[in-house]
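Here is the structure we will look at, set down as structure tokens.
A protein chain is absent from this complex, but the other protein chains hold their places.
And now, chain A:
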Amino acid sequence: MTTATEEKVIKFQIHRQDDENAAPYFEEFEIPYRANMNVISALMEIRRNPFNKKGDKTTPVSWDMGCLEEVCGACSMVINGKPRQSCTALVDQLEQPIRLEPMKTFPVVRDLQVDRSRMFDSLKKVKAWIPIDGTYDLGPGPRMPEKKRQWAYELSKCMTCGVCLEACPNVNSKSDFIGPAPLSQVRLFNAHPTGAMNKNERLQALMEDGGLSGCGNSQNCVEACPKGIPLTTSIAALNRDTNLQMFRNFFGSDKEV
């Protein structure tokens, strides 16, 4: 083909893996260029017409997605070496060939799809909720100052996407560190006036093996977080809280929460 008639294409190198135990390999794709594409619309194009660069028919690439507006976290993957959401990864802003890999910190289900269950299990472990159920109406809880609400809103933006775990050098197969996201959720729920009534239970959960102490302060999480959550500030504040809790546990204290 001569340059004059050559169609503009988008080049991809995509991690393929048939199932969780299969050997991974890379497959190259070239799809016709359209303006304003994101990685997901490009993947949809491959699904519509599943032929690789060599022209061989292949299986469509498997990936996860949900909201398509960077609030659900499902479509996270490693794009050109950095973990991020594929819905907000605009093709025009990416260097080609665009290299897509799954976040291998999590078990790979197939191709770009991973199983993020460990994050949801972690949220259960640290009790990232506010218990309000009872046998009778407890009435309204204490009021939250508006400034504090605005601050807490930033922490509540966490969408459990897993990018911070993928970026953290201490979250890996050799360590059982829980990772930054669930830690910051403890800070969120402990800051809530009703949530604060169970503050020490959450701190206690963070002091178990694989908890807060696994942080090594590389601070990659705060760099990587797509929502700009101050994860390292949360971690340091929780260090302060758990240390006090440790002293209370050891020396005994009449301060319950």
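Everything below uses one rule, namely that a residue touches a chain if its C-beta (ideal position, glycine included) is under 8 Å from a C-beta of that chain, and two chains touch if they have at least 3 such contacts; residues count from 1.
The working rule: contacts and distances are computed from a predicted model.
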item	value
Among "ATP-binding cassette domain-containing protein", "Cytochrome c class I", "Succinate dehydrogenase" or "ABC transporter permease subunit", the UniProt name of the subunit that does not appear here	"Succinate dehydrogenase"
Candidate in contact with the missing chain, chosen from A:E69, A:D209 or A:E256	A:D209
Candidates A:K8, A:R240 or A:K255 - the one touching the absent chain	A:R240
Chain A, residues in touch with the chain not shown (by the definition above)	81-82, 167, 169-170, 172, 174-175, 207-214, 216-220, 223-224, 230, 232-233, 235-243, 246
